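What follows is a set of notes on a single structure, which appears directly below.
Excluded from the complex is one protein chain; the other protein chains are retained at their positions.
Entry: chain A
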Amino acid sequence: MSGNKRIMKEFADIQKDPPPGCIIKLLNEEDMNVWDVVMDGPADSPYTGGKFTVQVTLPKEYPFKPPVLSFRTKVYHPNVTNDERGAMCLGMLKADEWKPPNKIAEVLRLVRAVLAAPQPDDAVESGIAEQFKNDNKSYEKVAKEWTAKYAK
């Protein structure tokens, strides 16, 4: 009950003051636990100009358990799995790292920061991480292509 109240409060707050470049909606009106976030690709990154849909699923136990993020738009990034789940590997979203005081707005800010500055040492897609480290030019090229292709 308190979780639901907190989600409602957080949703109201995030509507009032959304993180930069994010538009947040509910996926459907009845369910407060699934948020639909449309995130602009951060400037000065190969993702500029793209619109990435991220689905944030809040568990029943929220805020005591971390939310689950998944990219609905395909994105060429070392920290985002290249499958239909599109899970992003973020330290703060791990179960033992999650702290109940964390807010979704903070999570989204972090997501955007990671999108702008990939962390190849924390990568889930090792191939892309290798490319990012050794051949940054071609990584940027592919990322731009994917952005143009999928994130319109």
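Keep this in mind: a contact is a pair of C-beta atoms (placed from the backbone, for glycine too) under 8 Å apart; a residue touches a chain by one contact, two chains touch by 3 or more; residues count from 1.
As a convention for this text, contacts and distances are computed from a predicted model.
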Undisplayed chain, where the name is taken from the UniProt record, one of "DNA sliding clamp PCNA", "Small ribosomal subunit protein uS9m", "RING-type domain-containing protein" or "Type 2A phosphatase activator TIP41": "RING-type domain-containing protein"
Hidden partner chain, touching residue among A:Arg6, A:Lys51, A:Arg72 or A:Arg109: A:Arg6
Listed residues A:Asp31, A:Glu61 or A:Asp83, member touching the removed chain: A:Glu61
In chain A, positions touching the absent partner: 1-2, 5-6, 9-10, 61, 63-65, 96, 99-101
